[in-house]
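The complex is shown incomplete by one protein chain, all other protein chains being positioned as in the whole.
All chains are identified by letter, namely A, B and C, in their written order; residue positions are counted from 1 within each chain.
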Amino acid sequence: MKDVDDKFRKDTEKQVPLREELKPRKVTTPDGQEIDIDPLRDYFCDAKPKVHPKAYSKIVEDFYNWARSNSLWILGFGTGCGAIEMRPLMTPRFDAYRYGIQWRPTPRQANLLVISGYLSVKTLKRAIRAYEQMPSPKYVMGLGSCTINGGMYWDSYNTIKRLDDYLPVDMYVAGCMPRPEALLHGFMELKRVIREGKGEGANTYAENFDQYKVNQKAVIKDWDMPDYNW
Amino acid sequence: MRELLYRLKDRYHLGTPTFQRDDLTFVTVKRDELRAILTELRDVEGFTHLTFLTAVDWIEEGLFQLTYMINNREANQSLGLRVMLTREDEPGATTGDTIHDLWPTAATYQRELNEMFGINFPGSPRVDEEFILEGWTDLPPYRRDFDTLAYSQQTYRERPGRGRSDPKAHMQETLYPDYPKPREAAHAHKEEAK
Amino acid sequence: MFSFKPDRSQYPEPGPDGKLEIDLETGKYLKLWHGPNHPGITGNMSVELTVCGDEVVDGKTHVGYLHRGFEKLMERRTFIQVFPIVCRVCVPEPDFNEYCYAAAVEELADIDVPEMANWIRTLILEMGRFNSYMMAMGGISGALGLGVVGQWMTYTRDLMLDRFEELTGARIYHMFILPGGVRAHLPEGFEARMEEVLQTAEKYLADAEKLMFHSSVFKTRTKGVGYIDPALFERYGVTGPNARAGGVAKDVRKDSPYLVYDQLEFTVHTETESDIYARTLVRYKDLQETIQLIRQILRKMPKTGEVMSNLPNVLHWKIPRGETYIKGESSRGEYGYYLVTDGTGYPRRINVRGPSYTHAMALLEHLIPGTNISDVAALMVSLHTYPPEIER
């Protein structure tokens, strides 16, 4: 392994210019009206996430948690290599559906985001948007070494090293990549955590929202979306 | 392959070829003759398949090497054409000659080279568009003077709690701590000498 | 038959350089992001579609979501340290990376590989091809709504992963082909268990044939769709099954045999239509051929022998200056590694030539205009591209 070049300094000066289509401008509509648009403001809803309150009664909350734990709906977004072990889970051999786990095509229908391994900065941006679009209560599961401490891309310039800096993670599964059986173990463990009322990732995110945004913006240099979009 | 190179040698400046395998040869060509050679090889000699186009950064020699790997499918011969470009530090200052009109697929390679090495190919379609990276502001990452670990350390946080000991140093600390460390002794000598 | 012909009169004319000038603010066009989080995309990539009605006017491929900078990472690893990471370049068929890298290093470092290791390597590559084709078959059927074929194919692929696991010690990233040989011999009773898998595969494939190639739905949606003019093959660097579907009977295994392919008998299947149907059919036939090849290899391979040659101490292994290019026929086309060494203990440059690079970028962008939105997924899958090998 080559030694690190101590003299190398990252370029912190240069800024990424805003893309042309995101700049505020005047537009003529098909029916001839002229309107001002500011894409970054107009196209998104801009409000901070809120902490999801607990039910008044413990019994009711326990019931909710039981119900939540038994309907883990996963967003079918294969962010990295681990996605390839999802297919055996979706299909009869490992059949995760029997445990109430299924894959959904859109974040609006999902409550579990599985980060399947490394996240490049480009995907991180999409993953954040996908996560924020998911309805609360929602959970994040990190697969493999890469989400824990960088994994084998520990020295890569383009992948994040610690997922928990950018998204609140409820469960990690070790492996590179984890086997479907290990994933199922992870889902079962996540269910247990949710049943115990400890699946508080979404609330953590809402509580420490500003810190998460600082971390996210530190690596996503072309941040061209509002801070919160759902 | 040798006959082909002999034929070309009359009209073009070729470097000494490397016959790597029976079906693979590398040869250096001059930049201003590249296009003519490529066209001739493609249209006359049957080297119709551009396998890949990539660059090698010879930073010590101040050169970028472009490797055009072309393949004659009928004869099963691959020929790697090397073109040496002067290496400019400023990304985009080094330019190559686009061949996207010979092979449209070269446009993709040229986009990548522009992004990853900072070698520009004026006239190549969408060559300035972001290809793989997004919002990249640093040196083109495949350049040798870009240190990926240093960049990573300065950008991302690692999980704390790691630390290592070198067996040699650890044994010295525990078994014979008073003994001067040989390397340090040498440095001490040198410094005294200064 | 119900048919819909869009009114093309309002489409923009391409400029002299072939570029479309699309003014989105006219309201005629819509930008549609097909991916990265989209059920109809293979892996983590995206196609930026500009549509008019449900016809696609323009498509741009966006990659980089999986970029890890392999070629950079390899430059700071020693030659043995590169070995574990090469397989990650392509997730569904990792073994080609291991083979190409190992062969490139062996060529430049002048290392001989034992005969037995070459046979096991060939076996591994064919098993990987089996897996990859299974994924492609499942993918194309899934993209056209034939979910059940996808289920069968994934199941059969998983059985093959079990064989991989007992042979190599891992399911997906096998890390088995070390420079100098392979890690281990076949386990006891491997042939019999492999035969079971192959028979299961054949059973399901026979059913899949009925559901795909004899299905009116499949035929209607694939025949004549996604046609690639064979004249474009060379210009766009089309190789492998995509080219064979257009009548180009080229296969690296036959043309310049590597490993032990010169001792094996197999047919290179071609079709002439060069559309989605033909490409799928070529893959299907090739998959059948692969099953026979695995049987043939297990029958012909020697039973004993060294699997690994002695390496110099890998902790400080230096390779003299040189460059080489090693290629092989992966399930998607020509796969190759370009390795440049400079006499130090680290590679100077490694370039991975993945077939998806040309297929999913320039070729796909060329094919997309004029297709229907609902066919884009099928078109992509039929080109059989894996994004990680595009951006590496």
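Please note the rule applied: a residue touches a chain if its C-beta (ideal position, glycine included) is under 8 Å from a C-beta of that chain, and two chains touch if they have at least 3 such contacts.
By our rule, contacts and distances are computed from a predicted model.
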In UniProt, out of "Hydrogenase-4 component E", "ABC transporter ATP-binding protein", "Peptide/nickel transport system permease protein" or "Glutamate synthase (NADPH/NADH) small chain", the chain dropped from the view is recorded as "Glutamate synthase (NADPH/NADH) small chain"
Note: the excluded chain touches shown chains A, B, C
Of the candidates C:29, C:83 or C:335, the residue in contact with the absent chain is C:83
Checked against the full complex, the residue among A:68, A:126, A:162 or A:221 that touches the missing chain is A:162
Across C:48, C:115, C:166 or C:255, the one contacting the chain not displayed is C:166
Across A:109, A:133 or A:149, the one contacting the chain not displayed is A:149
In the full complex, subunit A touches the hidden chain through residues 1, 92-95, 98, 142, 145, 147-152, 154-155, 162-164, 169-176, 178-182, 184-186, 188-189, 193, 198
Note that subunit B touches the chain not displayed via residues 159, 161-168, 170-172, 174-176, 179-180, 182-183, 185-186, 189, 192-193
Subunit C positions in touch with the non-displayed chain are 77-78, 80-85, 146, 148, 155, 162, 165-166, 168-170, 173, 175, 180-181, 183-185, 187, 207, 210-211, 214-217, 219-220, 306-316
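Note that in this section only the chains that are shown with their structure count from here on.
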Chain centres computed over CA atoms; the one at greatest distance from subunit A is chain B
Distance between the CA centroids of subunit B and subunit C (whole Å) is 25
Per the C-alpha centroid definition, the whole-Å distance linking subunit A and subunit C comes out as 29
The positions of subunit A in contact with two or more other chains are 2, 122, 155-158
Residue numbers in subunit B touching two or more further chains are 133-134, 141, 146, 148-149
As the complex stands, subunit C meets subunit A at residues 25-27, 36-39, 43-44, 64-69, 72-73, 75-78, 81, 84-85, 88, 91-92, 138, 150-151, 154-155, 158, 161, 171-173, 346, 388
Residue positions on subunit A within touch of subunit C in the complex are 1-2, 27-30, 75-81, 83-85, 87-88, 90-94, 105-107, 118, 120, 122-123, 126, 130, 152-153, 155-159, 176-177, 179
Given the complex, residues on subunit C that touch subunit B span 17, 19, 63-64, 67, 69, 71-73, 75-76, 107, 234-237, 239, 250, 255-256, 322-325, 327, 334, 336, 338, 340, 348-349, 351, 353, 357-358, 361-363, 366, 391
